[in-house]
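Every protein chain except one is present and positioned as in the full complex.
Order of writing sets the labels: A and B. Residues in every chain begin at 1.
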Amino acid sequence: MLELDQVSKVYRVGAFGARELTAVREVSFSVRPGEVLSLIGESGSGKTTIGRMVLRLTPVTRGRITFDGVDVSGISGRRLREYYRSVQGVFQDPFSSYNPIFKADRVLHMVRRSFLSGLSSAEWRRKLDQALDAVRLDPGQVLDKYPHQLSGGQLQRMLVARALLLDTRLLVADEIISMLDASTRIDVLNLLAGLKERGLGVLFITHDLSLGNYISDRTVILRKGAVVEMGATAKVFANPTHPYTKRLLASVPQLHHKWEKAPAAAPQADGAGRCVYHELRKAGSCESDVEQVALAEVDDDHLVGCARLGS
Amino acid sequence: MTDLDPDVRAPGAIAAEATAPASTTAPAAPSPAAASPRRRMGEALYFALRNRKVVGGLTVVLAFAVLGLVAPLLSDHGPNEYVGPAAAPPSGEYWLGTTTFGQDVFLQFAHGIRSTFVAGVLGGGIAALVGMSIGFVAGYRGGLVDEALNMLTNVVLVLPALAVLILLHSYIGIDTVVEQSVFIGLFSWPWVARAIRAQTFSLRSREFVDLARLSGLRSSTIIRREIAPNMSSYLVMTFILLFGGAVLFAATLDFIGLGPTESVSLGLMMNNAVHWSALHLGLWWWFVPPGLAITAIVGSLYLMNVGLDEVFNPKLREM
Partner (left out) sequence: MGLTVDNLRVYYRTIRGDVKALDGATFQVADGEIMGLAGESGCGKSTLGKSLVRMDSRMRLVGGTVELGGQVLPVGDDQAMNKFRFTQVSIIPQYAMSALNPTRKIGKLVADLLAAKGLDYRSVRPELERRLDLVGLARDVLDRYPIELSGGMKQRMVMLLSTLLNPTLLVADEVTSALDVSTQRAVAQTLAEFRDRGFVTSMIVVTHDISLVYQIADTITVMYAGKLVEKAPADVLVHSPQHPYTQLLISSLPEVGVQYADRQLAGIPGRPPQLLDPPQGCRFRDRCPFASEQCVDEPPFVEVAPGHFAACWKVG
């Protein structure tokens, strides 16, 4: 359904744009219908930039993004609006996503005005109730209220409802629960997982591995803009092959065991361990192929990149 | 918005007032001090009417405005007609005395205030319109458009307004208050454009703008309906400053003889007074009232602005 092919994003920085900053390096992956794909990375990994490029909020520097086979990397105007009928986004900060001086349900009415103007009032009302029901919100409690009168969880759910109004097929969820409290997070997550059954695909962007593991079918691990490991979630988490993935997993605080009392001040040099990528390739080495962004197959639906990638 | 919730758990950014554009975060539980826009407007009005600076400034400005409004009703003859004894001090009949030619100073004063206000509203209004349009577009679009508009702003900023005005005066002549106002308006907007551009930049990166884009809205619609309303308090204060600035600019131009000569204005009165040796002759009633009036009007406007700043920005209020 959604496919990224060697997508890169390069910013010009410095005085007079003399220097270049590569935020995303030749990233390729795909999202199938009804599948949740997690983009996991720390800050600076480029995951938000990728999300914004998919949503066409940021232009693509190189590479192609195709949706249902159609190249959407450069569209604008009416074709862009058509694209938005199928692809929508929800962002991190629920209180920043709503214009504070207007009522919260305005975001729903905006969608009606832009895309569903042909509907009669009754039809609109029905669609609205359906969407709110799918996200388990009570219309009486959330309509006609201002954003500050609702909780973060309710606001995020309303944004998902907004996407459902449009028969969205791909939802880009950028850290949507990181600003919510622990007790409401899981409800919103469960909601997303439940929407999978409707055939909704989700691009789930997060820095939290536990969340990615909980909800996604496939996972892409990003470091400094490049994909270092990707594949079926179960495989990536059970058998982490890239040193970065291993380090991330080791740093995640778990409730069933404590960290070893290792001195955290000295992170291990990545080049010191094995490089599974080069072992599989049986050619080249980490030093000679340092700029290469490519993946080798560890297993069916489990790919890994060079150990030095993104360091 | 988050003044009262101490347990904000937010990665990085610092929480801010709802009126201040910044990358904000907010608590998961609503806070009692945040209010709906209507209540905020009502609250703003409540505080505004109790703020001494606002009320004081507004009273002075309104008093002058009323005077200017009723000016033509004060008598049936024009302000420049010779009606009374020459150079007479203020009396029961001529409240501000007469000029060296026997013109009624008070009548001139009242009419002068009228044209001063016209210059202020029109000049300020034009500057506001131009400055805000350029500021919004530059701030929202960024990139090349922003660069081009910046260049335009800088050019207008460094153009010597006085030199251009003198040229215009010689070739075309500035005869009416309207023409003068247009000129003032076209030279006063650069700082407005810069300020609005900066605010728009920061508002633009807020997620509700992204959401508006995802709803298929056009840029002009987004500026009009999402960004500008969020800056309404700022826009109000900008207009007040422009109004005051235009009044001052007009008075200055009139005073040095570059203003319209047909109608009466406060600056022109002072110009005439100096020209006809009112200072030496001790005809204080001719030049002091206009000068005081300009100072009072412009000063009150600025005072109102300071007061409004306190109203819109609760942190400045002494609580």
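Here is the rule we use: a residue touches a chain if its C-beta (ideal position, glycine included) is under 8 Å from a C-beta of that chain, and two chains touch if they have at least 3 such contacts.
Everything numeric in this text was worked out from a predicted model, so none of it was measured.
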*Hey, which of A:Arg64, A:Arg85, A:Arg112 or A:His207 is the one touching the hidden chain?*
A:His207
*Touch with the omitted chain, as defined above, among A:Val10, A:Leu119, A:Leu143 or A:Ala234*: A:Ala234
*Over the whole complex, note the residues of chain A touching the chain we left out.*
42-43, 151, 181-187, 189-190, 193, 207-211, 213-215, 233-234, 237, 247-256, 258-259, 261, 263-267
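Rule of thumb we're sticking to: only the chains that are shown with their structure count from here on.
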_Quick check on the complex: what are the chain A residues that touch chain B?_
55, 57, 80-81, 84, 88-89, 91-102, 107, 110-111, 114-115, 146, 148-153, 159, 178-181, 184
*Using the touch rule from the top, collect the residues of chain B that touch chain A in their complex.*
1, 9-11, 18, 23-31, 34, 36-37, 40, 206-208, 210-217, 226, 229-230
